[in-house]
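Here's a structure for you.
One protein chain is absent from this view; the other protein chains keep their places.
We just call them A, B and C in the order they show up, numbering each chain from 1.
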């Protein structure tokens, strides 16, 4: 693991996710770029001090050289470090599990994708919501034509934590790396959560917009990056859509919600109730599909406990780790990746996301014009 | 009543609405422009044949001249007839209750507003969703500052009946006046339901956008008018918003849903569950406010039955009729209109709607550009 | 109308219900036993003073003798008056629409049923919840065998108004006729709302328990009648069930909820969301059936507005009035009652309810023993 030292939320989540299905053992880490904090964090996790690194490049080099070196690395640092770190580990021949976004520019992301292909390594991108069984079930339904041709996509991701943060001290604003273009990259809300919304929409609908029209906005006083994004979408098949993401949506916790309308039926998914998926046929009544009752291969293979026993965010995260493990085993053994592990978001999803975000920013810069980008 | 002959859905609704609170008696009508059908419909309603008219202008003239002539007329015809008919009755000194939209052009609507003012007559516009007690409660909360300054408005109105209709015969398409620009006016989904969404958003939030950026679209083959509308909104106070309305939203019945996010709290209302309103404070937990439990003057005065006894669409419609009756009584008696009756949508709401629709169409024509219109 | 003078909630509801579908005209009434209040109330309703009566027996006699006398009477008085009043009008040859409960004893109810049969008059009992389209749809589904054989029935009716009332003055308690055995009859919560729960369960499930085991309880200090009822049920076919009704259920508005479990599927209905009904097949996923989307004859014939336009309590009430009108027309014309009007609760439902309540009270008196009563 790189990053994720004491107090880092997402590092702890990654560790639970790796542990949950018993596919990984944490044996080496560079938990901080600061040697002292790295060591302290490593001790807290009972790591062998010899395998705690302050320098990620040293870690890549040394671990690659060890007979019992790590098979895979999890990168859980601020955005701007994702690409250089992933590059270092890929070059050292180590599989990568990387927090999203893939990189802070499209060019950087494309280079990484090319490298991953060249090195023939697994590159998992933790678009965690793709790990939910009902999201996978929805994706499988759409792919099987069960909702007909997709005509409308409505996706939103609404939080209120910046509305909260807007009331915080100037110092808070300064230290919050999510608002620092150098560390977060060129966008705020768009990259933080808009990228998840974009990914989920494409993951389920099976289609990608080729035109966007966007407005970015910052409500928070003194804020550098956007805290609110609204985008209109056009798809190559004539479908239309809207994406809204906001971190100023008063009262919203983690409101990622997707609706996909096909010619035969529509689907609705709400991340805060991930054990269910709503299916409504044209002119008909809604069905509340539940994780334990739909017995699709897609849902079953992403599930641990029976019907009526809720799973959540950590299980979805663990699913990506489990998929990555299955891909790594297959690749290392020269075998075919099992079908059930192929739904893992990867470096290509990351590139698609960066391409989308670049187009959104460009449309906004041009005064919210339709921009064809694919 | 003008329009609303046999088989007309909205005519029957208006009649129930007028009857429900016992404020009106139906004594004269022009139920169809065809004399034979007008007479047959009148007989079905046990109207005095002498007061059944085929010609609305005759009706206005004759009724105005009778000592026991009608006080008010309900206009429930296709859109293009609203303005000429309302004009005739206003000129005859008769109060008007008119189905939305007010008119099929802004100019026509503005003339009507001027006339209503000049004649000093009540002009109720049946934006029915403004009759729900919880909509009024929401409006009162916003007006009282309980959610702080409004920052975001998200409104949508999704139906699937045109997705259904798209599969119908060419003949169906031809006879459906909702798709005939001569009778429906220059827009389809925008005027039918987008206008309701626009009205509801303004009615509750208390603010009107002054810039729009819009895309209209028709999915249905051979369709003349739009069946899908998406609009981005900017408000004078810096607020942002989105409006989506579609009649192609597979599986949706009558999905009018509004969310208003203020600096202190947010509100969410769903027309299909009109007895409740969700209030969520910033950083806090949602409250499900119910019609019978909030005891605001706004909600109580629009309510008939106790807590837990659901009211619905017909009661909301009846509320507008009750408000109009109270305004008519007050005006005719030279008294002040009681506070509780002032929430009735009127001719000015109609003009605001037409102004919005005109801007939306213009933005669309210009390739989805931001258009300042107010 | 008998009863329902100024300030009486249920009288006003009955008047709206009669008016809504335009099947009745209110022409005569005995709105109070007090002559002055009767006259004042009649004036408020613009009734002909000659047809306002203080004495219900005079009203029955005089109206029966008039050529233009009433066809039907609505009885909306406290419980103990239902039977004597209904008797007077039936004997005068006038159809009866009566608030529930039918009577305050089983013997009284049985005599009334016999009389109604002898006089061949319509006797509608306003178990209003049987007027909801989705309740009728549920009933039709069960009758058609769509959920298999009924195995379990769970019904509850929870309110909190007595928890509120418990805090009121002694004077309030004294004046509240719901707590006066002389006027309310021998039970409180059981008769007020338990009787509705019992009726709904039988109306939908199509089966009646033949054994009960019950506990009545009064939480309110100084309360004479029960405010809380819990009953276990056994059915002749081996089915089991539970009925709970309480007016002390803190936070509950009007929580009447029924679940019926068959061998093939289960149904769930909640009075506070009456436009929907949940159907779950064994081992499967729930479907949210909606009023406008199920196109059964039972639902359609009890509906006024399209899909997605909510109906509520007043429409359900109006449905019973409409059914009664259809029955009255058929009976007076010597025709067969149309299928759609046969779902109206009648005097036999009232007798079944009284029989159930008597058994519940008897089981309670015997220390909560299983009591076979049918």
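The criterion applied here is as follows: a residue touches a chain if its C-beta (ideal position, glycine included) is under 8 Å from a C-beta of that chain, and two chains touch if they have at least 3 such contacts.
Being a predicted model, the structure only gives us computed values, none of them experimental.
The chain we do not see here touches A, B, C in the full complex.
Touching the chain that is not shown, out of C:264, C:295, C:342 or C:372: C:264 (per the contact rule at the top).
When the missing chain is restored to the complex, the residue among A:63, A:156 or A:311 that touches it is A:311. Within the complete assembly, A:255 is the residue of A:11, A:255, A:281 or A:345 that touches the hidden chain.
For the chain left out of this panel, the touching residue among A:126, A:159 or A:195 is A:159.
Among C:10, C:27 or C:152, only C:152 touches the chain that is left out of the view. Mapped onto chain C, contacts with the missing chain fall at residues 147-148, 151-152, 154, 160, 163-164, 213, 215, 217, 219, 228, 230, 232, 238, 240, 242, 244, 246, 248-252, 261-266, 280-284, 286, 367-370. Counting over the whole complex, chain B has residues 283-290, 293-294 touching the chain that is not drawn. Listed by residue number, the positions of chain A touching the unshown chain are 9, 12-13, 15-16, 19-22, 159, 252-255, 271-275, 290, 292-293, 304-315.
To be clear about the criterion, only the chains that are shown with their structure count from here on.
Summarising the inter-chain layout, the chain whose CA centre lies farthest from the centre of chain B is A.
Although chain B and chain C carry the same sequence, what matters here is overlap: shared residue numbers make up over half of all numbers found at their interface.
One finds 43 Å separating the Cα centroids of chain A and chain B. Centroid to centroid, with C-alpha atoms defining each point, chain B and chain C lie 35 Å apart. Touching of two or more other chains is recorded for residues 283-284, 286 of chain A.
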